[in-house]
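Left out: one protein chain. Kept in place: all the others.
Take a look at subunit A:
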Amino acid sequence: MGKNTRATRVHPARAPLGGSPLAGYVLRRLGMSVLLLFGVTLVTFSLANLVPGNPIVAALGEGAASNPATVAAYIEKHGLDQPLPVQYLNYLLNLFQGDMGVSLRTAQPVASDLAKAVPATIEVAIGAIIVSLAVGVALGSLAAYRRGKISDQLVRVLSLIGLSIPTFWMALVSFNFFFLQLRIAPGSGRLSPILSPPPTVTGLYTIDALLAGQWVTFMDAMAHLMLPVFVLSLFTIGLLTRFVRTSVLEVLDADYIRAGRAKGLSGPRMLFGYTLRGASLPILTIVGLAFGSLLSGTVLVEAVFAWPGLGSYAYNSATSLDLPGVMGVGLIVGVIYLGINFAVDLLYGVLDPRVRLA
């Protein structure tokens, strides 16, 4: 209360956008995100067109590409005879209408391809971030509370291992061990081949199966999530553990924590009510970044687990010079990052009033 009063007193003439400080803060962040998104489209378009190689040969095949009339018709049909700025403008205009172009590889609208690929990756990324948060916060807090003791050393070593193990290797080893040797994990893919995907509502098989009341499909989808989630979360657990430990250690030295302890606060109330709350901002930053990188960096894990997600789509688009596909992936990854940053910024504002009033 006191801080709010001080802030309005310092800037009495400046009426916040949207009528309230929080609304103004949201609007400013939203405007910035739109600008950044525009920049993302420009960078994606430029990079896609700088890639060496001939997408026309990739799209038509060598036979048709050796026919000048066919090539000319293809170029005209796709507007490739226009100067690059005009092509970019057309791309933007189409984008405003929800048209991300047609994939040269799948011959389907890129938006429709991404509508299938993105939920597959989101599903596994959400699982990985939930596991990472639970384990990382627990281990990081434990290490901070027991600084210098054996458990602290052990957690630090474990987190270092999590950060160091190559994800691709870990994916192969864990698939071999849990599926082939122990037989407690299912084979690759999102569902067992005998099952059909549930009716699409969100694209997340677990949620859609629950919504459709398909319990067997839900359990099967959960089972198929286990290993990819486990492998993807190892790195994030290592990262979070180290950040949580550092942040909690800083907070533990703060006066208000000492005062609380002196007054007898301890246990879960002390941890969740005061310590972790005080350490939440840097943790939030890391969670946001980790979630973003999980969504855009799952190529190798998706390859091992035959997971038809965004990483596989990006790789296949890039290796077949499917420029609309590549641009679609670039744009969607940009949107995801901006969305996460936006959400993290908002949460900053919610968690710490000083941020939204700055």
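Keep in mind that, in the parts below, contacts are C-beta pairs under 8 Å (C-beta built on N, C-alpha and C of every residue); 3 or more make two chains touch, one makes a residue touch a chain; residues count from 1.
Definition applied: contacts and distances are computed from a predicted model.
Q: What protein name does the UniProt record of the undisplayed chain give, "ABC transporter substrate-binding protein", "Sarcosine oxidase subunit alpha", "GGDEF domain-containing protein" or "Heat shock protein Hsp70"?
A: "ABC transporter substrate-binding protein"
Q: For the chain left out of this view, which of A:Val155, A:Leu321 or A:Ile340 touches it?
A: In the complete complex, the chain left out is touched by residue A:Leu321.
Q: Determine which one of A:Ser46, A:Gln153, A:Asn176 or A:Thr202 touches the chain that has been left out.
A: Per the contact definition at the top, the residue touching the missing chain is A:Asn176.
Q: Please identify, in ascending order, the residues of subunit A that touch the omitted chain?
A: Spelled out for subunit A, the touching residues are 51-54, 57-58, 60-64, 66-67, 69-70, 73-74, 105-108, 113, 116-117, 172, 175-176, 179-180, 183-190, 192-194, 196, 216, 219-220, 222-223, 226, 303-306, 308, 312-313, 316, 318-321.
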